[in-house]
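What you see is the complex with one protein chain gone and the rest in place.
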């Protein structure tokens, strides 16, 4: 059912009007397939410029799980696994897409777990460089590791699944561990725009391009109809990436549909401007929630906010507005997620707050 | 590069204006994700009605190789393979997507191969019921077959990769073999509309729904931006199809994008009307080519036409118009493919013929 | 290097003399391949009798990881994973063999982990029925579980990787959860004999056959040259198990080599008698270690014993006797494993204790 107002996720709407307009303006224009067209090239060039890495190699995929599966499979040898925080999307919420491609997800603790003093803080869901080092050093120190799955790459999401953000120092530290052990660092940027435009971040797109080996810029959740831009920051994309992508069922015939969208998003800073809207709206939403004394489950600096609501209140709300069930908090309370996005308006928040 | 005129394939353009209009009209409308929305339900209902199979189960995927990989993996037990003509798309041109999911493609001869008397006829690329029976009977007759890959499903494409079509009788015969041996029959309809609207077919959409166990209605090549509608004709879709789809990296977050497109295509027979345009234009194209004495490589009743052109002529054409290289014919000639589509115009053909 | 005396593992020696004699006595006898011979049938019959389950289906594989990989793949649907304690062999020490076959290992806490009060007790490495229930109930309660890997079977090892044992009550409780949620229970019995003959167990082979859906009786570590006997306790082996086994590269051409070994082990209780030797020797070893005031890392009732030794002592021992490095205990101490087996003698222990 189309919902009048929903804060359930950031992928409830179509695309930014400029993208739709440009798609419409294509009319009967014809392009060659599979991302080998000039529009994709133009989009890639703009992304490389924005990242400050002229030697990067860029291509486009349709969705997040698909991108995680395909890129990780590109990075790993068959007997290697990918290291992730145990709350990482690939570890918990991709229906086994990584294992489907034959690889184990090797988990390290996520910050903010139950025994953590930061249980409700702004680090929830992050991997620490210390935990990563402990894991990797421990692996190679263990004389028996030939019977274990070798760590072959490291996966982090930024923002994390909880909307939290790494600091530049934290990314530098993780990146340093990765380079010490020759492990490519892959950053899942499904919501990257919302991280970059947070009021509380010191991390830029160029930092990410510098500190990772490959990352992706999420479009699906940030203004595009669909699409993720994969950036191999120092080059090093597989020589034949098209068969690998096709083998994963991930090759879009009309690849230029992805190019058009990213070319638009990376013209005149559109990607950043619309990301900022989600952040601005999230800040307003937080204020409004605080005014009504809602308790926050954790301290998220991005577009996803998590609050604790009584089950009684939730039953009153019913399906009048959309939110995401996150988890049960206790016998009478539930944690829900409210997500703003590139198109959220003050009026949307007003309507939401009528019910909350 | 955007090409002024190209007949290289039927996926060179965006989408039918009605689809684009509807996508535009959605504005800021919000929908729930992963194909669980009401638009997908509406589209599925229209497709079930068009197929005359109220018990069918319908869902939507993004592209053809993805659909072949995911559906075939749904049909097979792990130790089973899928039977296909050796020219079948899954056997030859999907970069090993079926094998990536652990299954062998078991090939039977395709009609029209070199020793075939119909080398240049209208059967090229089809599987015969006789060859299928020989293969399957032979398999189960062989006492040693526990060391071989069991046939677990049968794949045919209609139209085939050569634009050719099965007759209703041929489909009935293949279907009968499948039922005798309890093998689900899967029909790849990436270009289904162009097959159904051919001047030379006695096969209807209802026939296909009746004679197959699962098939898909191609959108990518027939008026949609992207998308394929999977129809489990008698029900029997996997109980939990969402995790299977997600595991394959094939779950589109904004599933309603697929629903909108197919809902539009199956309103007021749009799918059939635009398919008919491609056929009408192909007929005109054929006449014009015959007038110029081009030799046809085979006799295709659908939107893909294959002609033999001298290499000298091709060097003159250069990239002034788009065509597909198909294969070398002899030392001085080449087979090229010319494809019309839902949007091809007489003017397009005029321009093409200026160069040919 | 062949070691004069080693307690490093229970797979350092060839096979029990009766097995070797019988293999020798075969002379030039010829048998049909792939486990379809009469010797395998005889061995299966003896195992079914010993298990008290006449409807069981039994076949033989070569090694433990191979058995875990093949059987688990037989039990799971493609989108399902197997639930295991996080210290389970399949989770930690099989180089990703489960993931290689496309499945995720879903981990629940193992008893005796760091925050556990039984850190050094006799429960280390076991899965609790309570943790299993929490996991499975939580999974199906979560509305979003279609994006997660479905639990499709439960794996436990008995003895565990730490030599510890489930009580009959614990197995009953785990089995009850499995049946409630329709999850087949698979028991890894690589060291089953040593568990069954422990002085501190109330679990019999018949109990295991009754409470599990499939388990295996380890031969490699218990008197055979190699081999594991897989028992589908209520029937239900895949109809075509040979192609599944062959597909995994696990089909031994001369399958009767496995039959001969298990037929011997299950004649006149040989399997149990030689297992008892390992237990008797482990009891003596424990006494001797206690006399010398060695600290035990945990309380194992089977043939694997874990003690804490100073690094100084270990450097004195060098390679004069064999032991297994287990893990670092602190900066100056190490946990080592000492394993007795079906052939260990008092004299072996005397020699060991000269160095310890």
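The letters A, B and C name the chains in turn, as written, and every chain counts its residues from 1.
Here, a contact is a pair of C-beta atoms (placed from the backbone, for glycine too) under 8 Å apart; a residue touches a chain by one contact, two chains touch by 3 or more.
Please read these numbers as outputs of a predicted model, since none were measured by experiment.
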item	value
Listed residues A:146, A:291, A:312 or A:331, member touching the removed chain	A:146
Touching the absent chain when the full complex is considered, from C:66, C:167, C:204 or C:267	C:66
Contact with the hidden chain (one of C:125, C:223, C:238 or C:322)	C:322
Residue among B:63, B:102, B:184 or B:322 that touches the chain left out of view	B:102
Residues in chain C touching the chain absent from view	1-6, 8-9, 11-14, 20, 23-24, 26-33, 37-39, 62-66, 69-70, 94-97, 100-101, 220-221, 225-226, 242-244, 246-254, 257, 322, 343
Where the unshown chain meets chain A, residue by residue	34, 73, 78-79, 102, 146-150, 240, 242-244, 246-247
Touch residues of chain B, complete complex, unshown partner	78-79, 81, 92-96, 99-100, 102-105, 115, 142-144, 146-149, 325, 327
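To be clear about the criterion, only the chains that are shown with their structure count from here on.
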item	value
Same-site or different-site touching of chain B by its copy chain C, using the half cut	same
Far-end chain from chain C, centres as C-alpha averages	B
Euclidean distance of C-alpha centroids - chain A vs chain C, Å	41
Centroid spacing, where centroids are CA-atom means, of chain A and chain B in whole angstrom	34
Centroid spacing, where centroids are CA-atom means, of chain B and chain C in whole angstrom	50
Numbers and ranges of chain A residues touching at least 2 other chains	94-96, 100
